[in-house]
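Sharing a structure with you now.
Only a single protein chain was left out; the remaining protein chains are all shown in position.
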Amino acid sequence: MTALDLKGLSVTLGSRSVLDDLSLTINKGEIVGLVGASGSGKSMTARALCGLLPHHAKISGTLTLNSKTIALDDAESFADIRGRGIGLIFQDPAGIFNPLMSIGDHVAEALVRRSRLARPHAREKARNALDRAGFPKDIPAFDRYPHEVSGGQRQRAMIAAALALSPKILIADEPTTALDVTTENGILALLKQCADEDGLGILLVSHDLPVLARIADRLLLMKEGRIVESSMLPLSNDTAPELARLYALSHKAPIHTAHDRRAPLLQTKSIGKTYRDKSKFLFGSSDTIHALKNISLFLSESEIVAVVGESGSGKSTLARILADLDRASQGEMIWAEGKGRVQMVFQDPAGSLNPRWTIGQSIGEPLSLPADHPRVAEAARDAGLDPALLTRYPHQISGGQAQRAAIARAIIRRPDLLILDEPVSALDFEIRDQILSLLERLRAMHGIAMIFITHDIRAARRLSDRMIILDKGEIVESGMTAEIFSAPHHAVTKALIAASSSEERVRS
Amino acid sequence: MNRALRKKIMGGALVLIFLYGALAIAMPLMESAYQIRIDLRLMPISSTHWLGTDQFGRDTFAMVIGGCFASLSVAAMAVVIGAGIGVPLGLIASASDHVLSRSILSLNDFIFAFPALVTAILIHNIFGSGIITAGLAIGIFNIPVFARTLYGAARPLWTKDFIKAARLAGKNTISIAATHILPLVSSVALAQISMQMGLGILAEAGLSYVGLGVVPPMPSWGRMLNEAQTLIVIAPRLAIIPGLAIAASVFLFTWIGDKLSDYADPKRREGHDHDRA
Partner (left out) sequence: MLIRVFIQKLAGLIAFLLLASVLIFLIVDVLPGDPAALMLGTDARPDTLQALRHQLGLDQPLVVQYASWIIGLLHFDFGTSMTYATPVLTLIAERLPVSLPLAMLSLALTVVIAIPLGALSAHHHGSTLDRVIKNGLQLALALPNIWLALLLIMIFAVGLHWLPAGGFAGWKSGIMALKSLLLPLLALAIPQAAILARIVRAEIRDKAQENFVSGARARGLSEKDILWHHILPNAMLPVLSVIGLQFAFLIAGTVIIETVFSLPGLGRLIFQSITQRDLPVIKGVAMLLVGSVILVNQAVDLLATLIDPRLRRQSGGSA
């Protein structure tokens, strides 16, 4: 039964055609996955379905919802439909909630303002919606503010708020991209539950194909403003070759290198890091936070070790200590004779480049080289970056290119160790694969050892020789990557592996 | 900052300096026009006295020019003090740990309690009236203005990853401040400088009106307003002209400050038309 029918959506911004004659349907209780790279137009499609495109955009097409058809540029009808007919949730950067309003009030707000419910009644319904969305029952939602709850909890609250007026359709734009794997699983299960139990039709927009494949009933592939492929799951090579190809990327065989004897490079002995929570007032006692406890690891030359953990596990703290950007509170770091050059690549490619410097200037910085120095171009080429881009600025290049530039900057001084802090998490799915291959090539070419920090155990499997699992600041398991995957010991490891299993379908 | 804008700013600054220099040279030349000559009192606008004369026989046009020199001198001195101390303070506060930056910000808040007038009253006993008192009094209040602005602009930059990358490249904090932070906040600082020049001219006028600013025989727009007050019925132009001069010059500086500020903080969000994953 068709719940939503979109016909002929076209959007033009200025002189540019952004979306071209898009049509799609969503059935009752169906989860439709919309996948595509950055710039493909998928977010714009999601917004068009809610009437939230910028004012100056030219829109054409129609939308049929509950047997009523409206034009897509009909702002008035959309103002009525939003919330009541179609709900929308998106990625949760910290600012998605009004900092002055409690979580509970956010959920109750629509009920008070649009359904004209009395406050106490609205609050009761809001509490129920939050419970259904899995928001922890022991947190007093009306007494907690957005900055006081975690990302996963905020996402659940956002879902509760979106469904408060019982819409039939939910548009979810990258709802789990910023979340840990286990939290992500919880949110996906919740969405599946809403689809199965309440007949909610969901359009799930993401660049992460494996995630979609686990939950969607149908997949749509977008490229350059058009839907180019569509398929039911499971994917078959004949009906959806492009989708199948992309899907296969996540199942690529791990990069294996011959395990010959390597010289030791770095050893840490019982590294620990404690902080004082300075947000407390003078007379109050400050809490001591143990970010890292008893971290002992060793690293050989040319070895790639993955450090896997969820947020709060201490992996970023460890990265900073190993890079000497921060000092350990306890323990010591011992380098092999004459070694010790460390460089780092960060999660957000654009943020790791000075926006007013050219790419060439940024790459040349570690050696104080001018942008036109031959070594700068050489480093760029090593990182697979076209030297013609060296005169551009960060906002003029793509995320993948920016990350290559960051890598070029990191390797220009031929470091002994390269620390990569979530280097591919912010990148498009297809680009991730390219960057991981690049890193392996660089290891083979220059013999650089790498510590690959990530919450994505899939990526860790692809690239690393050995793996260390961190939980609450401690190492809970470590060993050869292949062995850990075939026989995990610790509960956390098992949970991480299970949560990112691409084969298992999400159950409600 | 792109080249075209940088050239414009340098050009504008040069014009200003040239203008100020011309004024400085013109001042002694116009001394005769500031003499009290009762026989020339209250003459209307004519070809010899382009804006007429005041009740003391002084040529109003020459007084306006002289007042311009006084205003610019005081405002510039105040900006040099304010920015010279405030900008480094703000940058240090932005780069520091919790304790130091809190202390600097508290100090800032404290100085904010001393508007130029109060400071001028207090130091009048030491320095008397004059350019020094006015410049110092306004300058002291400028310090927290600059410190606060620069702190706000620089603070979010220190946590960015490219700063960490610069540290890994071996640069120390001062080098990072010079090569990364400063260029990124320079347009904010320049905008504030222009703004404070305008506000400084306003403040100087107020101080001169009550006698705490520049002293005769050096002309001052504020004092001209004071002297013109009793004559607003007979010769309203004597009150209108200096005020117009003040308003025009303040408007010029604040307008430039606005344009620089727009550049420094482009809210070009309407132009972001392509989505990212």
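We call the chains A and B, going by the order they appear; numbering starts again at 1 in every chain.
The criterion applied here is as follows: contacts are C-beta pairs under 8 Å (C-beta built on N, C-alpha and C of every residue); 3 or more make two chains touch, one makes a residue touch a chain.
Remember, predicted model here, so these are calculated numbers, not experimental data.
Residue-wise, the contact with the chain that is not shown comes from A:R84, picked out of A:K28, A:R84 or A:R392. Residue B:N125 is the one among B:N125, B:T159 or B:N172 that touches the chain not shown.
Residue B:V250 is the one among B:V185, B:V250 or B:A264 that touches the chain not shown.
Of the residues in subunit A, those that touch the hidden partner chain are 50, 52, 79, 82-84, 87-90, 93-102, 106, 109-110, 113-114, 144-145, 147-151, 158, 161-162, 164-165, 277, 279-284, 311-312. The chain not shown here touches subunit B at positions 106, 109-110, 112-118, 121-126, 198, 202, 205-206, 209-212, 222, 225, 228-229, 232-233, 236, 239-240, 242-244, 246-248, 250-251, 254-255, 258, 267, 269.
Assume only the chains that are shown with their structure count from here on.
Interface residues of subunit B, counted against subunit A in their complex, comprise 1, 98, 160-162, 164-170, 180, 183-184, 270, 273-277. Against subunit B, in their complex, subunit A makes its touches with residues 13-14, 16, 18, 37-39, 41-44, 54, 56-57, 174, 177, 207, 278, 323, 325, 342-344, 346-348, 351-356, 362, 365-366, 399, 406, 409-410, 428.
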